[in-house]
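Below is one structure, written out as C-alpha coordinates, with a few remarks after it.
Only one protein chain is missing; all other protein chains are in place.
For chain A:
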(Lines give C-alpha, C1' and ligand atoms only; values in the text may rest on other atoms or scores of the structure.)
Protein backbone atom coordinates (compact mmCIF):
# COMPACT_ATOMS: atom_id res chain seq x y z
CA UNK A 1 0.00 0.00 0.00
CA UNK A 2 1.24 3.47 -0.82
CA UNK A 3 0.34 6.47 1.31
CA UNK A 4 0.23 9.74 -0.55
CA UNK A 5 -0.08 13.27 0.74
CA UNK A 6 -0.47 16.25 -1.50
CA UNK A 7 -0.02 19.89 -0.51
CA UNK A 8 -0.22 22.98 -2.61
CA UNK A 9 1.19 26.31 -1.46
CA UNK A 10 0.53 29.51 -3.31
CA UNK A 11 3.59 31.71 -3.61
CA UNK A 12 2.63 35.36 -3.45
CA UNK A 13 4.56 37.04 -0.67
CA UNK A 14 7.87 36.41 1.08
CA UNK A 15 6.18 34.66 3.99
CA UNK A 16 5.09 31.93 1.58
CA UNK A 17 8.76 30.94 1.19
CA UNK A 18 8.84 30.14 4.90
CA UNK A 19 5.51 28.32 4.74
CA UNK A 20 6.55 26.16 1.77
CA UNK A 21 9.80 25.02 3.30
CA UNK A 22 8.19 24.40 6.68
CA UNK A 23 5.46 22.21 5.18
CA UNK A 24 8.02 20.24 3.16
CA UNK A 25 10.09 19.62 6.27
CA UNK A 26 7.05 18.49 8.24
CA UNK A 27 5.79 16.18 5.50
CA UNK A 28 9.25 14.63 5.17
CA UNK A 29 9.56 14.12 8.92
CA UNK A 30 6.14 12.46 8.95
CA UNK A 31 7.18 9.74 6.51
CA UNK A 32 10.60 9.16 8.02
CA UNK A 33 13.17 11.27 6.17
CA UNK A 34 16.15 12.15 8.39
CA UNK A 35 16.97 15.69 9.42
CA UNK A 36 19.81 16.04 6.89
CA UNK A 37 17.44 15.27 4.02
CA UNK A 38 14.77 17.55 5.48
CA UNK A 39 17.28 20.39 5.64
CA UNK A 40 18.53 19.72 2.10
CA UNK A 41 15.06 19.77 0.58
CA UNK A 42 13.84 22.72 2.66
CA UNK A 43 16.90 24.72 1.63
CA UNK A 44 16.41 23.86 -2.05
CA UNK A 45 12.76 24.91 -1.80
CA UNK A 46 13.78 28.12 -0.10
CA UNK A 47 16.14 28.99 -2.97
CA UNK A 48 13.64 28.21 -5.70
CA UNK A 49 10.52 29.74 -4.18
CA UNK A 50 12.48 32.93 -3.56
CA UNK A 51 13.28 33.04 -7.27
CA UNK A 52 9.55 32.77 -8.00
CA UNK A 53 8.67 35.67 -5.69
CA UNK A 54 11.56 37.73 -6.93
CA UNK A 55 11.44 37.19 -10.68
CA UNK A 56 7.91 36.05 -11.42
CA UNK A 57 5.89 37.68 -8.64
CA UNK A 58 3.78 34.65 -7.95
CA UNK A 59 3.59 30.92 -8.49
CA UNK A 60 2.76 27.61 -6.90
CA UNK A 61 4.72 25.05 -4.89
CA UNK A 62 3.30 21.56 -5.02
CA UNK A 63 4.57 19.02 -2.50
CA UNK A 64 3.74 15.33 -2.85
CA UNK A 65 5.03 12.64 -0.53
CA UNK A 66 4.70 8.92 -1.08
CA UNK A 67 5.43 6.25 1.42
CA UNK A 68 5.30 2.50 0.90
CA UNK A 69 6.87 -0.33 2.84
CA UNK A 70 9.88 -0.22 0.51
CA UNK A 71 10.44 3.44 -0.10
CA UNK A 72 9.80 7.02 0.98
CA UNK A 73 9.73 9.73 -1.63
CA UNK A 74 9.07 13.45 -1.94
CA UNK A 75 8.33 15.26 -5.17
CA UNK A 76 8.22 19.01 -5.33
CA UNK A 77 7.04 20.98 -8.30
CA UNK A 78 7.55 24.73 -8.40
CA UNK A 79 5.76 26.58 -11.16
CA UNK A 80 5.40 30.19 -12.17
CA UNK A 81 4.10 32.23 -15.07
CA UNK A 82 6.86 34.81 -14.99
CA UNK A 83 9.31 35.87 -17.70
CA UNK A 84 11.11 32.52 -17.76
CA UNK A 85 14.81 31.77 -17.61
CA UNK A 86 16.53 33.00 -20.73
CA UNK A 87 19.57 30.76 -20.64
CA UNK A 88 19.13 27.70 -18.42
CA UNK A 89 22.69 26.44 -18.90
CA UNK A 90 24.01 29.78 -17.80
CA UNK A 91 21.62 29.96 -14.85
CA UNK A 92 22.90 26.57 -13.69
CA UNK A 93 26.50 27.83 -13.56
CA UNK A 94 27.96 28.62 -10.17
CA UNK A 95 28.24 32.30 -9.51
CA UNK A 96 26.01 33.46 -12.35
CA UNK A 97 23.31 35.87 -11.26
CA UNK A 98 21.05 38.43 -12.84
CA UNK A 99 19.49 39.48 -9.57
CA UNK A 100 22.41 40.51 -7.41
CA UNK A 101 22.44 37.25 -5.43
CA UNK A 102 25.33 34.88 -4.89
CA UNK A 103 24.51 32.90 -7.99
CA UNK A 104 24.32 29.79 -5.82
CA UNK A 105 20.57 29.27 -5.83
CA UNK A 106 19.86 27.04 -8.82
CA UNK A 107 23.11 25.03 -8.93
CA UNK A 108 23.05 24.79 -5.13
CA UNK A 109 19.50 23.49 -5.09
CA UNK A 110 20.37 20.93 -7.75
CA UNK A 111 23.20 19.52 -5.63
CA UNK A 112 20.94 19.09 -2.63
CA UNK A 113 18.38 16.77 -4.18
CA UNK A 114 18.49 13.43 -6.03
CA UNK A 115 16.60 14.54 -9.10
CA UNK A 116 16.34 17.99 -10.53
CA UNK A 117 14.75 19.09 -13.76
CA UNK A 118 13.87 22.45 -15.12
CA UNK A 119 11.84 23.63 -18.06
CA UNK A 120 11.38 27.24 -18.93
CA UNK A 121 9.99 29.35 -21.70
CA UNK A 122 8.76 32.94 -21.71
CA UNK A 123 5.65 32.90 -19.52
CA UNK A 124 6.19 29.55 -17.84
CA UNK A 125 8.84 27.94 -15.68
CA UNK A 126 8.60 24.60 -13.94
CA UNK A 127 11.19 23.04 -11.67
CA UNK A 128 10.93 19.49 -10.34
CA UNK A 129 12.79 18.26 -7.29
CA UNK A 130 12.76 14.71 -6.07
CA UNK A 131 14.27 12.75 -3.25
CA UNK A 132 13.80 9.11 -2.28
CA UNK A 133 15.18 6.73 0.31
CA UNK A 134 14.56 3.11 1.22
CA UNK A 135 11.95 2.84 3.97
CA UNK A 136 13.79 1.36 6.92
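Here, a residue touches a chain if its C-beta (ideal position, glycine included) is under 8 Å from a C-beta of that chain, and two chains touch if they have at least 3 such contacts; residues count from 1.
Basically, contacts and distances are computed from a predicted model.
Participant: Just go with whichever of "STAS domain-containing protein", "Phenylalanine--tRNA ligase beta subunit", "Acetolactate synthase small subunit" or "Universal stress protein" UniProt uses as the name of the absent chain.
Facilitator: For the chain missing from the view, the UniProt record says "STAS domain-containing protein".
Participant: In terms of residues, what is the contact footprint of the unshown chain on chain A?
Facilitator: Touching the missing chain: residues 14-15, 17-18, 21-22, 25, 35-36, 38-40, 42-43, 46-47, 50, 94-95, 101-102, 104-105, 107-109, 111-112.
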